[in-house]
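For reference, the structure I am asking about is given below.
Left out: one protein chain. Kept in place: all the others.
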Amino acid sequence: MADPAPLAPGWAVSRWFNAGDGLSLQALRGRVVFVHAFQMLCPACVQHAVPQSLKVAAAFASTDLAVVGLHTVFEHHHAMGPEALQVYLRENRIGYPVGVDAHRGGDPEAQPLPLTMQAYAMQGTPTLVLIDRGGRLRRQVFGLVDDLRLGAEIATLLAEPA
Amino acid sequence: MADPAPLAPGWAVSRWFNAGDGLSLQALRGRVVFVHAFQMLCPACVQHAVPQSLKVAAAFASTDLAVVGLHTVFEHHHAMGPEALQVYLRENRIGYPVGVDAHRGGDPEAQPLPLTMQAYAMQGTPTLVLIDRGGRLRRQVFGLVDDLRLGAEIATLLAEPA
Amino acid sequence: MADPAPLAPGWAVSRWFNAGDGLSLQALRGRVVFVHAFQMLCPACVQHAVPQSLKVAAAFASTDLAVVGLHTVFEHHHAMGPEALQVYLRENRIGYPVGVDAHRGGDPEAQPLPLTMQAYAMQGTPTLVLIDRGGRLRRQVFGLVDDLRLGAEIATLLAEPA
Partner (left out) sequence: MADPAPLAPGWAVSRWFNAGDGLSLQALRGRVVFVHAFQMLCPACVQHAVPQSLKVAAAFASTDLAVVGLHTVFEHHHAMGPEALQVYLRENRIGYPVGVDAHRGGDPEAQPLPLTMQAYAMQGTPTLVLIDRGGRLRRQVFGLVDDLRLGAEIATLLAEPA
């Protein structure tokens, strides 16, 4: 029998948007979580992954799926700070919670890769993550995923008991 | 409490392709069935619905989903006969079973709408049908359906117990 | 100095649609002619080339560009006869002239490749042909052409003096 999937690492977020006092993966236990890690100036993110995430949020609005963006900036930090991100979120009408992946000591110059990105061993952006109701990391994909398969994967996790 | 969905009507097929001795809905009981009703000269079928059905067949190849085409010719019968359909299936590399919806008395001139199309009260082509493991008609859509939502709907039915 | 382009071969057409008493390349001398050779059951024709030709007809409607379809059937002749083509043209709302490429002796079984297809040495379908105001064959492409480049090529020929 296959080993169960490992628990998904918690998120290290220095600032949240659209999330009131903030959000933790722990607090979402019991729900399926769709995370898309992106950078606001990464072309494939902007042209494909973010529009797809907006479609996911709309298509699953009547379910208890949690859609979460993670701004995993690992390059050009000066051009993708929180103020720029705030504009990006507004211009793209992104209403779901988006967290800024934190850097060790708050200093991206010292260590360019942010902490959550490291914890998940992400290879770049966009990266898509699916976490099940039990908090387990069930899927992680660097790059683009077809709509048909993505819809199926999310629905499969939603159908699992808590 | 909502009434359960009605049983899907059986298929009246005058000729099968890619199905050996033929296929019946009854014989598929226990499996989820994705049916796409099309006409080989209907532009929306050819440009959108058939390519999407081929994607469905590929994306769910590792599941027990049954993908079935139904050639529901209700106009221009002389141009969309079984020989023409056979060419269409080969040219488009369609490998799943496709049935030719039968006409009453085998005579499309007397009654243009074929029998299965009538039994499902389809309004035109393309029409997409989803049948659950219990043989119940769970979804019927005339026109186009978004990939993301379609993937989710199929997976939701696949996750239900037989 | 480059040799001028050769004159485009005349068309051998057994039947015209949307062309009154018929059409000849000679009669179009003085105009730029856009020809798309297609088969009504060829997937790339149906999904890409024919929709593009309809867009060309609309985009250049205010010019003297002549848009002409050529049904160059070289396989599965029984499934793509003139009656089937007529349905195809109506269903796809094709209003520009379309000619059926003729077979030697009217017999596709004896020689599958039709005569115009042979005269142009076409390799298959779809094939796009551009003929200038002087009747010269300026461009012939087997396969798909990008909209941006196609628009530019047509406009370049339109801008040439007669």
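Order as written gives the chain letters A, B and C; numbering starts at 1 within each chain.
Here is the rule we use: contacts are C-beta pairs under 8 Å (C-beta built on N, C-alpha and C of every residue); 3 or more make two chains touch, one makes a residue touch a chain.
If you're wondering where the values come from, they're calculated on a predicted model, not measured in any experiment.
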Omitted chain's touching partners, listed by label: A, C
Residue touching the undisplayed chain, where the options are A:5, A:41 or A:159: A:41
Of A:84, A:113 or A:144, the residue in touch with the unshown chain: A:84
Absent-chain interface as seen on chain A, which is shown: 40-43, 46-47, 51, 76, 78-80, 83-84, 86-88, 91-92
Absent chain, residues of chain C that touch it: 52, 55-56, 59-60, 146-156, 158-160
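Heads up, the rule we're going with is that only the chains that are shown with their structure count from here on.
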Category of the chain touch graph - line, ring, star, complete, other: line
Same-site or different-site touching of chain B by its copy chain C, using the half cut: same
Where chain B and chain C are represented by their mean Cα positions, the distance between them in whole Å: 35
Multi-chain contact sites of chain B, meaning residues that touch two or more partners: none
